[in-house]
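Missing here is one protein chain; the remaining ones are kept as they sit in the complex.
Now for chain A:
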């Protein structure tokens, strides 16, 4: 399945120069857990040989790792020092029914974030440095190991989320946050989606530092609907904020307090979109939308009896759709609300990941692709 496993950036750079000279196209895979196996390419390059943490300075809250380093290795090293990647990357394996190990490079390349994104920012906000090989087979570094850096154009941001279309990441550097002393989840039962969105939106506007806000609708199972707010910090602070929030939303009833493994499992389920693991959902759409416009989308979804899951206080909505759904029509609905949909899992062949309806923007994107990869050898067809 894999044609080349470089062990160093220079080795990869030479391989890319050769490929571009001979007109070959390259697909890049990390752990392969997103089910995005590159198609229609002449060679597949795996980053698995580019592995290992290159430096870790807990007192500076930064870590560098080669792109193929398994995410678990990074997270373990951080946990040993009481730190974490604050953006809480999603694990695609349950949803995509894939195996293997997600890699830190793919987390950067695909800008993968989870529930804490709503308060702490996305993977792209924490990625402070990269080393990559571009389509000319040059090794390019941008950003670095310090968290404030505005020297030159920000190629780090361009590559975060570029899904390997501009080049192959060989090393990534992330800034970190401490793992908080305590994590508490408030859970209200039985709210409908409109009430849940209103509660979460209001809570996010309080000074009580909501760490994550999600709503799991009633799926006709025993638990019913659950609206979740997560608090993190020193224990007395969490207790205080819990009380304040319980009082503020007392008209919705007393929230249940969830902690420990039970809370972690709940948030894992939200992060990994586990309500959609069943193959009955032929298409799983991930929608990013303004919180204030989420209710309109949810209303539309409920008209079709579609299963939803709501994260980021309403800014992220997962939709599970039936086999014969008209996806284009959904995309239209979502675009009309200023949002954007990604077909994360589908029985259909997804279109280009980066299609922009604005011709000018599409032109800029393909210009940038060309600026990095003039021969178009990386992940062709993504734009």
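The working rule: a contact is a pair of C-beta atoms (placed from the backbone, for glycine too) under 8 Å apart; a residue touches a chain by one contact, two chains touch by 3 or more; residues count from 1.
Going forward, contacts and distances are computed from a predicted model.
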* Quick one: find the hidden chain's UniProt protein name among "Benzoylsuccinyl-CoA thiolase", "Putative dehydrogenase", "Signal recognition particle protein" or "FAD-binding protein". => "FAD-binding protein"
* Structure fact -> Among A:51, A:149 or A:346, contact with the omitted chain is made only by A:149
* Structure fact -> Among A:196, A:289 or A:319, contact with the omitted chain is made only by A:289
* Structure fact -> The listed residue (A:60, A:80, A:299 or A:322) that touches the chain absent from the view is A:60
* Structure fact -> Residue list for chain A contacting the dropped chain reads 57-62, 82, 111, 113, 117-118, 121-122, 124-125, 134, 136, 138-142, 144-158, 160-162, 165-166, 177-181, 197-198, 201-202, 204-207, 209, 233-234, 236-237, 240, 288-293, 312-316, 338-340, 342, 353-356, 358, 360-361, 364-365, 367-372
